[in-house]
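Please read through the structure below; I'll follow up with questions.
The complex appears here without one of its protein chains, the remainder shown in place.
Labels A and B are assigned to the chains in the order they are written; within every chain, residues are numbered from 1.
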Amino acid sequence: MLTKQHQLIAEDLARIYPKISDKLEGIYGKTLLVTGGAGFMGSWLAELVSYLNREEKASIKLYLVDSARDLFTERLRHLVHDTSIEFIRCDMRSLLEIPRDVNYVIHAAATPDGRFHASSPIETMTTIAEGTSSILRAANRVSNLIKFVNVSSSSVYAADQHIEHITETAPGCAFKPKSTSAYSEAKRYAEVLCAAARSEARIPIVTVRPFTLCGAYQQLDSPWFLNNFINDALHQRPIRILGDGKSVRSLLYGADLAYWLLVIMLRGKSGQVFNVGSDQAEYLNEFAMRVAANFSPSPSILTNTSLAGAGENTRLVPDISAVKSTFGLEVYTDVAHAISRTINWYQANLTETRN
Amino acid sequence: MTSAQSRRVLVSDPTLRDGNHAVAHQLGIGQIASYCRAADAAGVPIIEVGHGNGLGASSLQVGLSAVDDKTMLTTARENLERSKLGIHVIPGFATIERDLKAAIQYGVDVFRIASHCTEADITERHIGFCRGAGKTVFGVLMMSHMADNDVLAEEPRKMQNYGAEGVILMDSSGNYLPVDVSERVSYLLDNLEIPIGFHAHNNLGMGIANSVAAIQAGALMIDGCARGFGAGAGNAQLEVLVAVLERMGYETGIDLYKILDAGDLAEAELLERVPSISSTSVVSGLSGVFSGFLKPVNRVAKEFGLDPRDIFFELGKLKVVAGQEDIIIEVAKKLKG
Partner (left out) sequence: MNNYRIAIIGSGNIGTDLLIKCMRSPLLRCVAFVGRNLNSPGMAKAMNLGVPCSDQSIQYIIDNADKIDLVFDATSARDHIKHAPILRQLGLRAIDMTPAKIGSMAVPAVNLDEILREDNINMVTCGGQASIPIAYAISRTQCDVEYIEVVSSIASKSAGPATRLNLDEYIATTETGIRKFAGVERAKAILNLNPAVPCIDMQTTVFASVDNPDIETLRTEVVNIVDKIKVYVPGYQIIVGPIFENGRIVVMARVRGLGDYLPEYAGNLDIINCAAIALAEEYAKQEAAR
């Protein structure tokens, strides 16, 4: 019996499925392994695999690898008894081997939480470096590995407010070894390590660079703009924007992301790199207005609320013509819908916690 | 780069190497001497001589040559004055101790070290050795149609790191169309700083067009064979290539009349038949199988009573690489049932 949250997700997946079903050919009967399996991407992929197995008899086997078992059992407890999904508790740094039947690896293990990067930059870098090295070594010994997807990050790009839409071949910034660049440099390191693995060990690797994502399975107190806005609204507070609200972002919904990842995994060619995100750019205060519109009464929106001044405005929006032209993928969930579904999920979560 | 420099193309002539495929590696001393003199007189910069699969390749696997490497190379050396003597070398067939050291002794000037297009790292030691001996070394990527751009782009860089001065892309099965060649050569030149060359085969009738496309996209080196004498449907026809390039304003340094004479000589003395595109060659080109397989496939097809075109399509599906001629027999047995 699915909870309300899971109903929400299942509906989203069902809505998109008919538009994308022909691109998923080849996934039937395959075995996937996702590192960071209890995180945002892992959870959405688990939902999608469960959906495909349930509704489309896809017979996909999924291994979720994560160090946080309790997060898995808490988030995905409705999947705990799904025999096609198996949780492997492991710290990426000490991962030695993966099951021999794995056909696809999606390496999504990382903490994109800026607070952690700030407080523990050493561990931020070593988890990514050692974790990536371990999973590559383990993947190299699997006989039937068809593809390896390295989930990198948009942080490998220089966030330049003059670039309207960042393409995959945008130049990187000048190298400045500061601890604040721990995450982005570690992700760049991981991308180069993957290129080395492709060249030397002939592992077929496709790289994806996710931009801003939204949907279930994030945390309300994560320091991302949408989570902040929703958190404020849910707690009946005015929505606070630190700057003047003119920074520019885009949002890709979790259901779209999950489908995109599977299609890129199935059809991407070794060596290719794809931005994953929405190209529908909006100002932060527009996002704030959208969030507010989901509440009655609507919370007010306060700008320039930072006492210290928020600094220059930034723009982080991907050019996604590569995924569009290569795979025919689209943004299937428009931003209004993405935000309202996300809010519904958090609301259902809160209600459940309260009860 | 001055405009004069940018119009210069380095021509390498493997008539006496690729052509050996067409005669089951049976070119003799007289033929080698004769063609070398003619091509040298025409001012061809590099003349490549040897077994079709290169130095040290004479074998039951790919065919025994009539004349051994030493005799072929010393004969050529004696009959070349201005032109440089080049050889094709595949690690896995040729070794440093047994073959490369000797080749240096015989007076070879230019060493083209070749691997399958995704396996450049097998050439590290051989390129290094020749470079260390002060010789001119190029890398060669065979069957280059079999790799996508992203994968292919890494291989020339490896060869460059090992010491190669340039990398030649081979269309060993004659599978490319001109637009493929332009796109590929441009992509590599955008991503690498290394001179690129091209070696065409004519299975789909695109030998000259592909060569022109490569040069227009920025390739600086090009291969051509007299009368197109080469494996399968043959190579880009050298005399035609020189004529076309000159007309387009490129400099080859080759005398037109004398290269035409060399073509006539090749037809009279080297060829058994003038290369043409047989129906089997069309199929091998389409299926992306190494052109050098034509003779053995035809032979095995006859032995087993099969259509050689079926064998080629099957080999294409298995993605066999050059040097895997033994698989032909296995495929024939399987098709026979």
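Keep this in mind: contacts are C-beta pairs under 8 Å (C-beta built on N, C-alpha and C of every residue); 3 or more make two chains touch, one makes a residue touch a chain.
Everything numeric in this text was worked out from a predicted model, so none of it was measured.
Student: By the document's own contact criterion, which visible chains does the hidden chain reach in the full complex?
Tutor: Contacts of the omitted chain with visible chains: A, B.
Student: Among A:R141, A:R237, A:K324 or A:H337, choose the residue that contacts the chain missing from this document, as touch is defined above.
Tutor: A:R141
Student: Looking at B:G92, B:P178 or B:G253, which residue reaches the missing chain?
Tutor: B:G92
Student: Sort through B:D18, B:E48, B:D69 or B:E119 and give me the one touching the missing partner chain.
Tutor: B:E119
Student: Going by the touch rule given at the top, which residues of chain A touch the chain that is not shown?
Tutor: That gives, for chain A, the contact residues 94, 96-97, 100, 137-138, 141-144, 146, 200-202, 204.
Student: Touching the missing chain, which residues of chain B?
Tutor: 59-61, 91-93, 95-98, 116, 118-119, 121-122, 124-125, 146, 299-300, 303, 318-321, 323-324, 326-327, 329-330, 333
Just so it is clear, only the chains that are shown with their structure count from here on.
Student: Taking each chain's centre as the mean position of its Cα atoms, how many Å separate chain A from chain B?
Tutor: For chain A versus chain B, the centre distance works out to 48 Å.
Student: Where on chain B does chain A make contact in their complex?
Tutor: My answer: residues 118, 121, 148-151, 153-154, 158.
Student: Using the touch rule from the top, collect the residues of chain A that touch chain B in their complex.
Tutor: Against chain B, the touching part of chain A is residues 195, 198-200, 202, 269-272.
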